[in-house]
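What follows is a set of notes on a single structure, which appears directly below.
A single protein chain has been omitted; all remaining protein chains appear in their positions.
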Amino acid sequence: MNNSQVNRIKDTAFKFFAIACTFFGLLVLAVLLYDILSKGLTRIDLDFITNLPSRRAASAGIYTALLGMIWILVLTVIIAFPIGIAAGIYLEEYGKRNRFANFIEINIANLAGVPSIIYGILGLELFGRILGLGNSILTGSLTLSLLVLPLIIVSTREAIKAVPKSIREAAYGLGATKWQTIYSIVLPSSFGGILTGLILAISRAVGETAPLIVIGALVYVPFAPTNPMDEFTVLTIQIFNWVTRPQAGFVTNAAAAIIILLLFTFMMNGIAVILRNRYNKKTRF
Amino acid sequence: MQKLEARNVNLFYGEKQALKDISLGIDPNTVTAFIGPSGCGKSTFLRCFNRMNDLIDNVRITGDILIDGRNIYKSKINVDEHRKKIGMVFQKPNPFPKTIYENVAFGLRIKGVKDKSVLDETVERSLRQAALWDEVKDDLKKSALSLSGGQQQRLCIARTMAVEPSVILMDEPASALDPLSTAKIEELIYELKSKYTIVIVTHNMQQAARVSDKTAFFYLGELIEYNTTTTIFTNPKKEQTHNYITGRFG
Amino acid sequence: MQKLEARNVNLFYGEKQALKDISLGIDPNTVTAFIGPSGCGKSTFLRCFNRMNDLIDNVRITGDILIDGRNIYKSKINVDEHRKKIGMVFQKPNPFPKTIYENVAFGLRIKGVKDKSVLDETVERSLRQAALWDEVKDDLKKSALSLSGGQQQRLCIARTMAVEPSVILMDEPASALDPLSTAKIEELIYELKSKYTIVIVTHNMQQAARVSDKTAFFYLGELIEYNTTTTIFTNPKKEQTHNYITGRFG
Amino acid sequence: GGGSSKKASGTLSGEIKIDGSSTVYPLSEAVSEEYRNEESGVRVTVGESGTGGGFKKFSRGEIDINDASRPITSEEIELCKQGGVEFIELPVAYDGLAVVVSKENDFVDFLTIAELKKLWEPEAQGKIKNWNQVRASFPDQPINLYGAGTASGTYDYFTEAVVGKAKSSRGDYNASEDDNVLVKGVSSDKNALGYFGLAYYENNSDKLKLVPISANGKPGILPSQETVSNGTYTPLSRPEFIYVNAKSADRPEVKSFITFYLENAASLAQEIGSVPLKPEVYKLVQARFDKKVTGSAFGVGRSTIGVNLTEALSSGTK
């Protein structure tokens, strides 16, 4: 065999190996989904959604967990989004010049990589103990807000960065002030990108478990929360609770709750993908 | 009095000097062309006139730039207000991702104009001046991005004129356009000359020859030669100019 | 026999037709220039000759391309081997982020050559041919990225020649370079002509006039005119060609 | 279902916070679930931080009721005093501490307290790693241990009963406050040995194998409703308690909840696999609550190992 043939064989061999690797990843995903669907799909019905928790697996539901999750999400959105977007705007539009902004940038890159459980410790100590908010919904959403803040800032920056310099210059050239340019040109143009980031942040918040355990959310809460100071449980915590129970019925419950959680996660990510695609198309300047 | 004047302008991007001691004056209601090879500083110099370089980090400028005799870098000038008097058109058409109408009305809106009739009137007048009115008058609510490249560029010119500047700076306004659109823009420049002072950067020597009254040749950040367009193209004083316009490089 | 030949070549990027029914033949040991406005398909056509367009998804080609009389799209050709015979130099110098030595030796290494003396010899010969040896002979272990733009481009030419192609395709090889480097590259092209068949895409009409024997003018994907360079520049048959070379557009 | 009287949802409202023992958790959970049918306006939360963890919160006044699988300790009483918390101590059920191995384990026939001590005492840490070190006739296989976390009453009780000193145990085992985790671990590990409340065994008897325990040279005894209730399963039987904050006990919803608790504890304990007290004992307990008897009936230093509840309660009530 000459060299060129050997090279071609290697090339082809790698190709098949790589296809196998790619499909292995997808296969695991498929098996995971199949495993969960087969364990939990039959358990899902209206009762499962509307029932309160119970010691009997067959009559337990996720009502309180769902409501808890919605409470947490809404508060997190209210707290984290304005701050995150504002910070993103500052860093991308104002802060380039000074060294401090550079420092903030490193800092955010770091925060984005801090393990979520560390945010849990921060939340436990800062909100739960020092501010005395206990293991309430408010503590939970403040903690998750800190957690998703770097995510929102980074995606806001990416979205703003994607707005071409040329249309900014056009606005400045017409005599617009900085804020006018940002408000009336940059933000509308990057709206899709920012929104995508926000939805991914929500999806992240929905899936978090560890920081909430650390702030003390692992309790039996058999009622729907009605105010931010209530104790709460969320879907992931409920799943964790059920996963650790040995009886088969609770494994089924956990799988069923996971299906609901995944539906939510996939929906969020799907919306983000669609938004991103549509937005990419619309604003190809 | 000269409309625009530069006195010993030096400009640095960080360490790197992009403009070297440039002085030149531009008369009102003329078209001046800046030519020179890529990277010689034409755009940089053009952008000194509306302080657009302010937007870039690490830029340092020395020397004076005067508009109507007023030093725009020294006095406590309001940059935003100043830019309204100096229109700018860029190489790539850069309409806002808004409707055609809103593009043209933008300059007024940021001034705080809300009166619908004033806006309508200005939009129409500007589009007419930019020779675009007939093509878009029925589609004012359509997105500006749906226009062709040439139309977009004329829209940008209209948008600029809506704020009634006295100077228009154009940075290779036709280089991304097809021959037909280019011809239209060149025609437009010729017409606008009566009302505005126009400075145009171009790579296309024939374009410079066709539209401008005076031409400045830049090379490596220096102003090599500045003279009437006829002189530059038929009888340049410097060898570099000669080499450039005969296509020895660039 | 002609070195390169295209017969009724059509090329589509997805729906969009980029080349329209192009036929042309190129003699061995000549320099042929492709000129035309941006986007007219010069690069696309050039890249047909070494099947570089294969790398892009959704490309569809009809018609025949022959090299030394062999149809490179029809027969069961080994593309990698074929490309070794057709060298290519790109617009922007693109040395690999490796040492100067390894850049030139790359072509041999992927052929499996390991013999140090063969490598050394080829590296020296190629660098000499590219008129770069004297400038870099003491720095062969330095990163290629530390060279100036003009040197990088000559390094890319040396790299190409190391695999001993018979044809060299050049896509605007000097457009990113300063006048001095440009002159060097042009000189080099002139020297290489005796050993290679060269096709060069250029925006610079004077460059085409200086270096090429024949010139092909493209417009909107069509080959408008193909003739000796003298004829094209002094006595074009088509009005579009005339308009283009006199700078009416582009 | 355990709710005895099915009247229409009541009129009470408010919040009751329970925390503490994971052994008592299933009972409290069951009670509060049934109570929900009774008084849907009262919102009861139940945590499971372990007996000790719960008492920490209880002494800070953060919770109304603490579940406990052992009596309060003198330090905890002290903490309650500092926190200004007075408590009412109410036994609610018995529990046997089940020692279990994997279903696949075929060689463990019984274990003596001495063997358990050898296995669990602090000195065993890092040393006793194989089954044959516990008893020479056992095979030379690794032994993986699962046991209660240190905040739990089960841990305190087990160490006291087996090692002889409360809170004295080796530390290199899978420790969890959540007995479910232990069940899960032991059932999926053929080299495992673990201990936890009997109720957790009863609910998972298909996955686990119960080990008879032999004390003082007597033959091994399996924990069951009967052996726990009649005291033959010693020393690993114990009472379970709830501690009610005396201030909270004044609130009508807490009062109603506790009464409901004591009325239904017997049937619910049976249902979840715990061992109910005798009916007359529940009466004593109810009386104790009605009279708001504060303080512990288990004097400092007095062990509950083998305790007689009737006696203890009567002595406390006078």
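Note that the chains take the letters A, B, C and D in the order they are written out, and that residue 1 is the start of every chain.
Quick note on the criterion: a contact is a pair of C-beta atoms (placed from the backbone, for glycine too) under 8 Å apart; a residue touches a chain by one contact, two chains touch by 3 or more.
In this section, contacts and distances are computed from a predicted model.
Student: Name the absent chain as its UniProt record does, using one of the following: "Heme exporter protein C", "Fe-S oxidoreductase", "Cytochrome bo(3) ubiquinol oxidase subunit 3" or "Phosphate transport system permease protein".
Tutor: Going by its UniProt entry, the chain not pictured is "Phosphate transport system permease protein".
Student: Hey, which of D:19, D:89, D:179 or D:253 is the one touching the hidden chain?
Tutor: Result: among the candidates, D:19 touches the missing chain.
Student: Specify the residue from the set C:159, C:184 or C:203 that touches the hidden chain.
Tutor: C:159
Student: Touching the left-out chain: which of A:52, A:144, A:186 or A:206?
Tutor: Residue touching the absent chain, from the options given: A:206.
Student: Where does chain A touch the missing chain, residue by residue?
Tutor: The missing chain touches chain A at positions 7-8, 10-11, 14-15, 17-19, 21-22, 24-26, 28-29, 31-32, 35-36, 39, 82-84, 86-87, 89-91, 94-95, 101, 103-104, 106-122, 124-126, 129, 146, 149-150, 153, 177-179, 203, 206-210, 213-216, 218, 236, 239-240, 243-244, 251, 254-255, 258, 261-262, 265-266, 269, 273.
Student: Just checking the interface: what residues of chain D touch the absent partner chain?
Tutor: Residue positions of chain D that touch the missing chain: 19, 49-50, 52-54, 56-57, 122, 125-126, 142, 144-145, 149-152, 159, 165, 167-178, 181, 184-192.
Student: Extract the touching residues of chain C with respect to the undisplayed chain.
Tutor: 50, 52, 55, 57-58, 80-84, 86-88, 90-92, 94, 96-98, 106-107, 109-111, 156, 159-160, 163
We take it that only the chains that are shown with their structure count from here on.
Student: Counting in whole Å, what is the centre-to-centre distance of chain A and chain C, each centre being its mean C-alpha position?
Tutor: 50
Student: In whole angstrom, how far does the Cα centroid of chain C sit from the Cα centroid of chain D?
Tutor: 84
Student: Should the pattern of chain-chain touching be classed as line, ring, star, complete or other?
Tutor: other
Student: Which residues of chain C touch chain A in their complex?
Tutor: By the definition above, chain C touches chain A via 78, 80-81, 110-112.
Student: Under the touch definition given earlier, write down the residues of chain C that touch chain B in their complex.
Tutor: 37, 178-179, 182-183, 204-207, 243, 246-250
Student: For chain B, which residues count as touching chain A in their complex?
Tutor: Touching chain A from chain B are residues 50, 52, 55, 57, 80-84, 86-88, 90, 92, 94-98, 106-107, 109-111, 145, 156, 159-160, 163.
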